[in-house]
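One protein chain omitted, others in place.
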Amino acid sequence: MKKYFAMMMAAVMAAACFTGCGSSSSTEGTEGGDGATTEGGATIVIGGIGPLTGDYATYGISAKQGAEIAIEEINEAGGVNGVTFQLLFEDDQADPSTAVSAYNMLMDDGMDVSLGAVTSGACIAVAEESQQDGILLLTPSGSQKECTQYDNSFRICFQDPDQGTYSAEFIKDNGIAQKIGIIYDKSNDYSVGITDSFEAKAAEIGLEIVTKQAFTDQSNTDFSAQIQAVKDAGAELLFLPIYAQEAAYILTQADKAGLETIFFGVDGMDGILEKIGAENQALTEGVMLLTPFAADAQDEQTVAFVEKYKAAYNATPDQFAADGYDAIYTIAAAFEQTGLSSADDEGFNEAMIAAMTEITVDGLTGTMTWTADGEPSKSATAVVITDGVYKAYGLE
Amino acid sequence: MQSKKTVVSKMITYGMVILAFVIVFALDQSGLISRHMRSMLVPIGINIILAVSLNLTVGFLGELTLGHAGFMSVGAYAGCLFSIYTADLLPLAARFPLAMLLGGIVAAVFGIIIGVPVLRLKGDYLAIVTLAFGEIIRSVIINLNFTGGASGLKGTPQDSTYPITFVVILIMLFVIMNLVESKHGRAITAIRDNRIAAEACGINITYYKLLAFVVAAFFAGVAGVLFGHNYSILTAGTFDYNMSIEILVMVVLGGMGSIRGSIIAATVITILPEALRFLEDYRMLIYAVVLIIVMIVNASPRFTGMRDFLSPKTWIAILTKKNNGKEAA
Partner (left out) sequence: MNFLMSLITNLISGLSLGSIYALIALGYTMVYGIAKMLNFAHGDIIMVGAFAVIVSVTSLGLPPVAAILISVVVCVVLGVAIERIAYKPLREASPLAVLITAIGVSYFLQSLALIIFGSNQYSFPKIMTFSSITLGGLTLNGETLTTLIVTTILMIALSLFIGKTRIGKAMRAVSEDKGAAELMGISVNKTIAVTFAIGSALAAVAGLFYGTTYGFINPYTGAMPGIKAFVAAVFGGIGSIPGAMLGGILLGVIENLSKAYISTELSDAIVFAVLIIVLIVRPIGLLGKKTNEKV
């Protein structure tokens, strides 16, 4: 008898798994936030994918939350052309294969426009699928070149190599330093991409790279050896093409080791003030970074966004949140441009893709237009952290 | 000579896989299957191959290894690079099987290189050394240029389909089940049950350990090739120790030494996190809870009735008892 019971249990478990899978489509709408209630009007379903759990969770969660704020705002204002927006956001743990599963699930749930994926690798895998479906893909933060290799794919953030090139030029043009040390994340495509282009540009314009130190995701908390090497090499400036999380470790350990260089980061370093914590704020004094978004900016749009974000999630928004927010507004703008009345209209996908190169979006991360390659044209500004506040370079 | 019981058991395993395929295929043809479900068919198949092959070392040989993802990644990169360079030269029908064969062979060669020195270690020491090898492979792949480094390898043709995966599963089952039933297989299980006694009986321990290890590595490599050809990008970060552990979870959950158990467990473990997506933020939490509960129910002596439900013996016992019209005790 026991064994029959056991088999029954097994069958029930297996059945639960399968039905759980099938019924997932019926739960759609639970993620859309308060603004997603549709009252008879048509809805455009935007599907996002990003790491909500795992080591990279912080990036996915930020992008999701930024996007949620935008959705809420647009829907509160009555939507676009009478159409409201709904956001479905799925977890991929920054893994390409999981991202593809999530993408297919979103397609089952009626996704009209894809936000691609938050991380590059996952985004490239998703871009391949979306190209076959022909829907518009607009990634908030997939920075590798291949993320937008197809005609249907666009991005909000910078492409990796651009930032490296721009950083090198900026350092040279402003005469900030001549001897450069680099600490970068060898296991991260974003970091490697920027480092490569930075090195190439530096060689071209005559900046001297005195040392280049790597770390990986297996050892990203102890940087004493790298910092010692930078110190020994006599670098004047330490270029950090990495994310804020590791940068916080490096800044605190550099302080302990007595490393006194200029620190220069890129857009991934945004959020450093939050990550390093109030009691370590003094360590960020004089840190420079290139960023298209600064949570401390005083323009009306940013102030309003930061206020709402803090109220909703009890955290300061970072670069990823701003990218997510801008992505939703860009999709709304593209839809407005098409003049269509719903996502079911004929030629919706083609019209959306065509609209992307026609619109200009004044977002949190700058005023953007897009080329057919999917690249946004916008400029990064260099800021210097002064007394825990971002100040534009030269004005501090 | 195989006993009638094992023949029946093997037939049940084949039958189960074929039946599952036929059902899925029919559902797919009639459009009744969701895209989400459909996109998981190849990953399920890949995990079945990984779990059954790992079962050969963990279940049948009784050696705990945590480097299966390493072999998978070596195979994946070898097969994908082959496909990228021969994409214009060879037709799909020739290229893909060759890529799989190549991936398997490269993984097997790594299996020999790693297996010869480390297989004399035991238990947790072997586990940690294989884990270390897996991480070394990952680290080296990130540092090589032709593998795409951290950016990942792009441009592999997406050739993996679930019917192809199904065929590979059948081939793998044929090879592994025959190996297990053969004289070699009995030598392998003898080593597990009592190494010293086996040695005393004249069984060449090193040879048989290596045999199981290399066959497992070969199929892990093949699974890697299938994996690489299922996505447009291959990143080394995918193959970290967590992946090896996940495959181990499938083996342990399915029952050590139970091929059918591995197949079922691989399916359940692949579907579970996807099926739990409706839980949103609580997905991984509930996944962990389910994993713990299932392990306790499955392995605890208190739940003896359930413990063996995945093993062939129980199934055969149930079937034969049914035939006799007797009530199972």
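Lettered A and B in written order, each chain numbered from 1.
FYI, a contact is a pair of C-beta atoms (placed from the backbone, for glycine too) under 8 Å apart; a residue touches a chain by one contact, two chains touch by 3 or more.
Remember, predicted model here, so these are calculated numbers, not experimental data.
Peer 1: As a test of the contact rule: which chains in view would the missing one touch?
Peer 2: So, taking every chain into account, the missing one touches A, B.
Peer 1: Using the touch definition from the top, which of B:Leu27, B:Leu98, B:Ile128 or B:Leu170 touches the missing chain?
Peer 2: With B:Leu27, B:Leu98, B:Ile128 or B:Leu170 as choices, the missing chain is touched by B:Ile128.
Peer 1: Hey, which of A:Thr252, A:Asn349 or A:Thr381 is the one touching the hidden chain?
Peer 2: A:Thr252
Peer 1: Can you work out which residue in A:Thr98, A:Thr139 or A:Gln213 touches the chain that's missing from view?
Peer 2: The missing chain is touched by A:Gln213.
Peer 1: Given the full complex, what residues of subunit B touch the hidden partner chain?
Peer 2: Touching the missing chain: residues 58, 64, 117-118, 120-122, 124-125, 128-129, 132-133, 135-136, 139-140, 142-143, 194-197, 200, 241, 245, 248-249, 252-253, 256, 281-282, 284-285, 287-289, 291-292, 295-296, 298-302.
Peer 1: Where does subunit A touch the missing chain, residue by residue?
Peer 2: These residues of subunit A touch the chain that is not shown: 53-55, 57-58, 61, 186, 213-216, 218-222, 224-226, 228-229, 232, 245, 248-249, 252, 256, 258, 274-280, 315.
Note that in this section only the chains that are shown with their structure count from here on.
Peer 1: What is the distance in Å between the mean C-alpha positions of subunit A and subunit B?
Peer 2: 35
Peer 1: Could you list, by residue number, the parts of subunit A that touch subunit B in their complex?
Peer 2: 1-7, 9-10, 13-14, 16-18, 20-25, 27, 30-31, 52-53, 90-91, 94-97, 100-105, 107-108, 120-121, 124-125, 127-128, 144, 146, 185-189, 191-193, 216-218
Peer 1: Touching subunit A in the complex: which residues of subunit B?
Peer 2: Subunit B reaches subunit A through residues 34-40, 43, 135, 139, 142-143, 149-152, 154, 158, 227, 230-238, 264, 268, 271-272, 274-278, 280-281, 283-284, 294, 304-306, 309-310, 314, 317-318, 327-329.
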